[in-house]
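Note that one protein chain of the assembly has been removed; the remaining protein chains are unaltered in position.
Labels for the chains are A, B, C and D, by order of writing; each one numbers its residues from 1.
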Amino acid sequence: MELTVEYFLTVSAALFAIGLYVALSKRNAVGVLMGVELMLNSVNLTFIAFSRFTPADNQITGHVFALFVITVAAAEAAIALALAVVIYRLRRTVNVDELNLLRW
Amino acid sequence: MLTFIVFSPLVGALLCLLVPRRREADTRWVALAGSLVTMGASIALLVLFDKDDGGFQFLERATWVNSEGAGFKLQYLLGIDGLSVALVALTALLTVVSVLVSFGITLRQREYFFWLLVLETGILGVFTSLDLILFFIFWEVELVPMYMLISIWGTGRREYSALKFVLYTIAGSSLMLAGFLILGFEAGTFDMTELRNIEITDAIVPLNVLFALLIAAFVVKLPVFPLHTWLPDAHTDAPTAVSVMLAGVLLKMGGYGILRICITIMPAQADDWALGLAVFGAINVIYGAILTLRQVDLKRLIAYSSVSHMGYVLIGAAALGEVGLMGASLQMVTHGLITGLLFVMVGLVYDRTHTRQIPEMSGLAVRMPFLATAMVFAGLASLGLPGLAGFVAEFTVFIGAFERFEAPTLLGVVGVLLAAAYILWMIQRVFFGPTSEKWADLDAPVQWWEGAPVLVLGALILVLGVYPTWLIEVMEQGVVPISERF
Amino acid sequence: MDDLGIVIAFWTLSGLTVGSALLIVVTRNIFHAVLALIVSFLGVAGLYVLLSADFIAVAQVLVYAGAVSVLMLFALMLTPRQARNNAANYLEIPGLLLSLVIGGLITVAAVSTDWAEVDDDRGFDATSRLIGEALIDKWVLPFEIAAVILLVAMVGAIMLVREDQ
Amino acid sequence: MIDWGESVQRMGPIVAVLVTAAVILIADLFPLRKRWLSVVALVGLAVSAGYAVWLLGDDERGSAFADTLVFDNFSAFFQILFAGATAAVVLASIGYSEQFRIRQGEYLALLLTGAAGMMLMASTTDLLAIYVSLELTSISLYILTAVAKNERSMEAGLKYLLTGAISSSVVLYGMAFLFGATGSTSLDGIAAGIAERYDEVEFAIILGIVFLAGGFAFKLAAIPFQMWTPDVYEGSPTPVAAFLSVGSKAAGFAMLLRVFYTALGDNEVSGDWQILIGGVAAASMIIGNLLALPQTNLKRLLGYSSIAQAGNILVGVAAISAGNDEFSIGAAGTMFFLASYAITNLGAFVAIILISGRLGSYEIKDYAGLGRRWPLPAAALALCLISLTGLPPAVGLWAKVYIFNAAAQADLWWLVLIAVGNTALAAFYYLRVVAQMYLREPDGELAEKPAVDVPLSLSVGLTALGVVAFGVMPFPLIEAAERAAEIFAA
Partner (left out) sequence: MYLTEIPEEAVWAIFASPLAALALNVAIVRRFPTWAGLLNVLAVGISFALSLWLLDTAADRDGVDIGFKSHELFTIGPMVVNVGATADGLTAVMLVVVTSVSLLVQIYSIGYMAGDDGYSRYFAFMALFTASMIGLVLADSLIIVYAFWELVGLCSFLLIGFWFQRPAAAAAAKKAFLVTRLGDLGFLAAILLIWSETGTFDINELFELALGGDIGTTALMLFMLGIFAGAVGKSAQFPLHVWLPDAMEGPTPVSALIHAATMVVAGVYLVARLFPIFQTDADVMAVVAGIGGFTAIFAATIAIVMTDLKRVLAYSTISQLGYMMLALGSGAYVAAIFHLFTHAFFKALLFLGSGSVNHATGTFDMREMGGLRRIMPITHITFLAGALSLAGIFPLAGFWSKDEVLGSAWDDNKIWFAAALITVGLTAFYTFRAFFMTFWGHYRGSTAEGSAGGHGHTPHLAESPLVMILPLAVLMVPALVAGGANLPGVGGLVDILEGSLPEGVEEHHLEFSWAIAAGSTAIALAGIVLAYALYGRGQVAARVPETLRPAQRVLENRYYLDRLYEDYIVGFLFYRVGGGLLEAFDRYVVDGAVNGVAWVAGQAGTWGRRAQSGQLQTYGAVAFAGLAVMFIAYVVAVSP
């Protein structure tokens, strides 16, 4: 059989969906973060797949894009975890559904 | 000239704020001076106005926001014709009256007179601006002062009423803005002097919808059933002077807009809508009159009577003939004077009795003969007694409208009877009959600032009733061009 | 790319990726979740290799499977045991439906698009050099900005975590 | 190869800001009065703005860094706007950060990096660069939101960050599909690709558009990514909230305009998405206004109002088809509105900082009778609220009129009707605050008048002045916006 871009896109779609589900349904802040990371991974997968299969004015672009996504994601993760730690200090919990001082 | 007239009250207003706190009681003199200056200027305007040459006069044109590319050319364009000059004079006069009747105010005088004069600027701007957007701006200017005046110096559920007034107006004027923009986009200009020569043939909305958008704000202001319910509340809770302004000129902004914008710019659609307008006018007359009969609050009674009387404006305007339009215009001015006087009287009575509940009053005529006489006079004028201003206007409306709409006009005629009923009944209950001992020791002398406005207004009403020609000739200069659009 | 090995590799790797991702969903222990996440990351890296994106694959392994996951573990370590569950919240069902819909939509869009196909298979040696060049030429601006981002993240993280006296 | 000199010069305003940030971080290490840091920041911003003006002056327009960044009227407009807004925030922050013991150095540096990110968002012309700039802004703001380090601030920060991360993954997905469909990440390239084979890749483009719009909505605080807004506004330090409501929103719109007008400006496409954006606008206005009605906390109120205002501004974006060979009226309207909104909302926020600094409360009911106890700040706040309502004599009126005018020209009359309808709704809650200040009698005694905070008062005065000045004479602002919109000339 012939592997085309659609296959990879489908995989990344599945990954994105799962990541989304994790992000939405996990109480633990770290869990949510995992979800987000999954989604970003699916994005990267898409970029790579495209730069492999579809014509572009510069085939490497996808790779570079993915690279930056990884970098930024790492930075974000760092901030997120820092926040999680501090919040745990203040509130003795990292469950996002208990963070509802601010509402209505 | 016009700029001076429009902004002199603003200057006066600022001066009011500058009055030192310990001399606050003297603010009223500043305000009076300011309003008198404006009135003097507008009288001069009335004199200088050349009723023989058509078109707009005293034009003042300055490009304000010029963004041709965006089809957004906004001019500071003031000008008057016979129609507006009369209303300008009316506004100036009634402002003086309002200031005078407010002499008794003690609460936060500086702010009070400040807002009152700002209000005047807004209204004058509406009557003089010839650029749709400028018109809209002035239209909005009047909101904040009214809101403040009613909700700070008012009585009863004043904040509810004030907010109701503001929201009604904003809702209407927003639609009007939409209409203006669409119109301006089609015509390529917001300049009324040009628009009155342009035939709007199509727009991005059906033309009748566009007409509805344009008229929305005005029917709210006029007010037309079923959009009238803000009026009684606002009137009931507003201080006297504000009621005078509200009934005297603010309502006229509605009628003025209909004549100046809706009918002038979109004659064809006006023609389509005419019957509807006439019917609504008739409903206004009857509905308002019957409700007036039911009122037991003196001020609310007058307020509902305004609803009824504004119906005549609508009927006259709907007739779209010279006579009808003229009648509508006359009705605006005369009703301004008459209802203004009525509200002044109600205010003066209230100052003495401290109640507006009709059942609590009786036989006041003995205690306050002057007020009673004036009230009877105003009442007679309001019920369209020949020889007084109201009759001329209403009769003209009838004559103008009868040919086109028999049934609505006849309903309007019936309104005359109802008017007599509620006015006379009110007078009977308030001033006639035995004097209840509650008022036995009630003898507040009439101060000059109370008497003066009454006499002035009364005289005007009488003169206009006996010899209206001079006003008619002035107004015709403005009305005839409109009627010629048909 | 149609030779059998690659096809098999694709299916295995994607199965691994998606499967372990699903494991994150179902497992009750958050440590297992993190481990599953790492596996999934590795699976993705494999797919990169399959797409002959060697450099990215390596980066993926280092940054994600390495750094990020470790960060997460650290964060979890800092929280006591009872906080270490992986329970789902009230959005279990609606979230499921929602993610199905979104995934479905993406898939639909993906398959119903007529992609212009080229098979651009350059050897492993190529990419790293190309990327390197791109980073100092075409993409130098993002490169610099990324540097700033990292600085900001560093400063911020420190400022947030440090206890003020 | 890249012409570094030219590139760096064309990036000058941004470089200036970044350098200032670095300087501050370093200077923070030395023991000197923290106020100097603010002075440095202000100087840097002034330099940046001046630099932009100078570049315009000798016509240094053009692209840089291999077409990933461009300096044109558009970028200049926003760079100056951001410089000004940031300066106002800095002024407002001095007293505040001392009051709440916020670390000046990092705070200012992050403010500046955030500003730089916004400027980049307005200037970059390549999806990749745009994404990175976007993240620079976001990350700076995430930290700023949490900078107060109390529970609420932290919660706000985490919420903001996680929502932001999710939204950026959405944005990325959209970008990926655009890239895949057109084979390019530069906006022009994408436009070319679409023109080339739209019909084949239509679905990918649609997905791209929807995801981009949705993801950008996070920055705009518009539907569907709006729900974080009130929480974050309430939780974050007030100056930061001001920065969010003005800077980050404006940057988002700059980005939106660039991408949608340049890359997706092709009539075939825009004809469709202008309805999408219009729908988003309508939804944002309605929801924002409705939810603002029952609010009791002023900051939350402004949060919801900012959602509604985002809707208002989107009306301008939707009006892409309103244009001429000179400039795009829709874009011009958007930018004019943004500028007016920036002045107005900053004014409102700084006034609130000043007032609440004395009241120690953001509850509307505590503002009772303020009009008479503390006239000037109250007047300033009232003025800004009136401007937000869109009544004369404030600049807000013009913004409203102009943008509705644009929509009318784009035949979006249904949108105009919804918008005008909403102004009535909005008037209700804005004026409620005014009423509270001027009509209600105060209950309880007012705290002693604090020592006058000069910089804060200065920013209050300036913004209020701006509101009135441009209310009377809006033309310069409109002119600027229209010049900036020239790059989208039809």
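Here is the rule we go by: a contact is a pair of C-beta atoms (placed from the backbone, for glycine too) under 8 Å apart; a residue touches a chain by one contact, two chains touch by 3 or more.
It should be emphasised that the depicted structure is a prediction, and the values quoted were computed from it without experimental measurement.
Student: In the intact complex, which of the depicted chains does the undisplayed chain touch?
Tutor: A, B, C, D
Student: Which residue from D:7, D:20, D:167 or D:463 sits in contact with the chain not drawn here?
Tutor: Among D:7, D:20, D:167 or D:463, only D:167 touches the chain that is not shown.
Student: Just name the one of B:124, B:150, B:205 or B:323 that touches the chain not displayed here.
Tutor: Per the contact definition at the top, the residue touching the missing chain is B:323.
Student: Check each of D:175, D:280 or D:298 against the chain that is not shown and name the one that touches it.
Tutor: That would be D:280, which touches the missing chain.
Student: Looking at B:112, B:256, B:273 or B:402, which residue reaches the missing chain?
Tutor: Once the missing chain is taken into account, the touching residue is B:402.
Student: For chain B, which residues touch the unseen chain?
Tutor: These residues of chain B touch the chain that is not shown: 164, 167-168, 225-226, 228-230, 287, 290-291, 293-294, 321-323, 326-327, 363, 365-366, 380, 385-387, 391-392, 395-396, 398-400, 402-403, 409-410, 413-414, 416-417, 420-421, 424-425, 428, 431-435, 467-469, 472, 476, 480, 483.
Student: Provide the residue numbers of chain A that touch the chain removed from this figure.
Tutor: Residues touching the hidden chain, for chain A, are 20, 23-25, 32, 96-97, 99-104.
Student: Where does chain D touch the missing chain, residue by residue?
Tutor: 158-159, 162-163, 166-167, 170, 202-203, 206-207, 209-211, 213-214, 217-218, 223-225, 227-228, 230-231, 272-273, 275-276, 279-280, 287, 290-295, 425, 428
We take it that only the chains that are shown with their structure count from here on.
Student: Would you mind telling me which chain pair, A-C or C-D, is linked by more contacting C-beta pairs?
Tutor: By number of C-beta pairs in contact, A-C is the larger.
Student: Centroid from C-alpha atoms only, then distance chain C to chain D, rounded to Å. What do you get?
Tutor: Roughly 31 Å, centre to centre.
Student: Can you work out the whole-Å distance between the CA centroids of chain B and chain D?
Tutor: Roughly 43 Å separates the two chain centres.
Student: Using mean CA coordinates as chain centres, what's the chain A-chain D distance in Å?
Tutor: Roughly 26 Å separates the two chain centres.
Student: Could you say which residues in chain A touch two or more other chains, in rising order?
Tutor: In chain A, 5, 16, 19-20, 33, 49, 54-55, 61, 64, 68, 72, 75-76, 79, 83-84, 86 touch at least two other chains.
Student: Provide the list of chain D residues touching at least two other chains, using ranges where the numbers run on.
Tutor: Residues 128, 131-132, 135, 139, 142-143, 146, 149, 173, 177, 180-181, 183 of chain D touch two or more partner chains.
Student: What part of chain D is in contact with chain A in the complex they form?
Tutor: Those in contact with chain A are residues 127-128, 131-132, 135, 139, 142-143, 146, 149-152, 154-159, 161-162, 165-166, 169, 172-173, 175-177, 179-181, 183-186, 189, 230-232, 234-235, 300.
Student: Under the definition above, what is the set of chain A residues touching chain C in their complex?
Tutor: Checking each residue of chain A against chain C gives 1-11, 13-22, 24-28, 30-31, 33-34, 37-38, 41, 44-45, 48-49, 51-55, 58-61, 63-64, 66-68, 70-79, 81-86, 88, 93-95, 97.
Student: What part of chain C is in contact with chain D in the complex they form?
Tutor: The touching residues are 105-106, 108-110, 112-116, 137-142, 145-146, 148-149, 152-153, 155-156, 159-160, 164.
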